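Remarks on the structure that follows.
With one protein chain withheld, the remaining protein chains of the complex are depicted in position.
Now for subunit A:
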């Protein structure tokens, strides 16, 4: 099966000074569900950022979706990002936009028609159990609901890769379970690759997954 992400001696740092990730070698295949764990400050989020080109690479190579992230051009990076689904711990919703408009942001960016956007928003909000809240604004929702909007947004364009940075970090059990279910389904039914940075792997998880961990020295290991 083809690699969706491939890192070879990948080294990441902030401002070329503090090395966060050191000589990491790994590959993630299509349809893999990957958890990345590690102590606070070990570089989990940093590694995730490098997958969507939010951080420059100091050394080694990183290929995401067949694109060399070391020498990627701006237009190619924009194209890659438009095919990714990204979920943040702090939701990162656009507060002045309605829930519906937030959900279809990736479709709007790609120029889909309003009809497609409306249909997709309805379907996704039903999936994340937020039907009827289309016209609400993010600030009118609870944290758990906002994160479900974030996940719906990530799924809007059927991405080939979902990257989630502590998606359930601030959530209650109900919202966390909804989010894990959605991610499991995306991976299992749509063969989407999912990479989740988290402190805790959920106790009950219904599909096979891979587990990477980062130690305090910035080395990345796979736990079998």
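Rule of thumb we're sticking to: a residue touches a chain if its C-beta (ideal position, glycine included) is under 8 Å from a C-beta of that chain, and two chains touch if they have at least 3 such contacts; residues count from 1.
Basically, contacts and distances are computed from a predicted model.
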Q. Which one, "Glutamyl-tRNA(Gln) amidotransferase subunit A", "Glutathione transport system permease protein GsiC", "Cell division protein FtsX" or "Fe-S cluster assembly protein SufB", is the UniProt name for the chain you do not see?
A. "Cell division protein FtsX"
Q) Taking the entire complex into account, which one of A:8, A:25, A:82 or A:119 touches the absent chain? A) A:82
Q | Residue numbers in subunit A that touch the chain omitted from display | A | 52, 54, 77-84, 86, 92-97, 105-106, 109-110, 153
